[in-house]
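One structure below.
Removed: one protein chain of the complex. Kept in place: all other protein chains.
Right after this comes chain A.
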């Protein structure tokens, strides 16, 4: 049983959900370090990961002790959407995940920036970072989609494969004053626009897996999440309080 803080109250739960999104995606993007197809792209992905890590630290601190929350919680206590925990796959999968999530995050933070403290301050700063993340994903979507036959095929495969995790993005999060319907409509128009411009086909079909017995916001995660968590937490669990 984890001894980590169990935050409660809608405000801290919302900060926890958004903080977990950023933390887990940062961890995933960090896995590209040493493996990216080009040095320049590796730095770009690491940069995005560090932006997200900064957001995560602020958000988790709003919910409790950031280290306790990041390194001492069990899988079922994480509140991130399932999209961000999906494996990097090939580069196209990483870009598809970035496109779906950064478009969502920019719109979400854009709304929160006009809301109430303490989330509005973080959102106002982070929305500029998200805009850059979205631009990065869009630039690559255009190039992969309208690139070679193979890059087009891989990008389409990735967009289709991750589509089922996008429905969860628009389920209302308690404690967040957000117009979710507007968010979803704007998100869909934005993503569809780029995908079409990239000569790709906007995915059809359900935006949730048929077997989903819940979703990340309820602490239900997909199989790859366990391994991510093990890698992220093992040092802290093996050497509590380690630092350098």
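In the analysis below, a contact is a pair of C-beta atoms (placed from the backbone, for glycine too) under 8 Å apart; a residue touches a chain by one contact, two chains touch by 3 or more; residues count from 1.
Here is the rule we use: contacts and distances are computed from a predicted model.
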Looking only at "Dihydroorotate dehydrogenase B (NAD(+)), catalytic subunit", "MoxR-like ATPase", "1,2-phenylacetyl-CoA epoxidase subunit B" or "Peptide/nickel transport system ATP-binding protein", the name UniProt gives the absent chain is "1,2-phenylacetyl-CoA epoxidase subunit B"
Please identify which residue in A:93, A:136 or A:164 touches the non-displayed chain.
A:136
Quick one: which of A:17, A:44, A:96 or A:215 touches the chain that's been left out?
A:44
At which residues does chain A meet the chain that is not included here?
37-41, 43-44, 47, 91, 135-136, 139, 143
